[in-house]
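Okay, structure first, notes after.
Just one protein chain is left out here, and the rest sit where they should.
Then we have chain A:
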């Protein structure tokens, strides 16, 4: 694939003379990173919980109530 710009190494985004991205753009970027970060986390949160977890807890609960009865 051919890069149409004269230098592929140059940062593709526009920058101010100072070398910093404009404020508004920086804010948008942080917002985008925030959205992706939550998405990354929520992806796992939304996975079904493996049965193993509930099974372990059920066994522990069983032990606890057996001890209470004893």
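Going forward, contacts are C-beta pairs under 8 Å (C-beta built on N, C-alpha and C of every residue); 3 or more make two chains touch, one makes a residue touch a chain; residues count from 1.
FYI, contacts and distances are computed from a predicted model.
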Hidden chain of the complex, named as in its UniProt record, picked from "Exodeoxyribonuclease 7 large subunit", "Electron transfer flavoprotein subunit beta", "Phosphate transport system permease protein" or "RNA polymerase subunit sigma-70": "RNA polymerase subunit sigma-70"
Absent chain, residues of chain A that touch it: 1, 3, 5, 8-13, 21, 26, 28-47, 49-50, 52-54, 56-57, 60-61, 64-65, 68
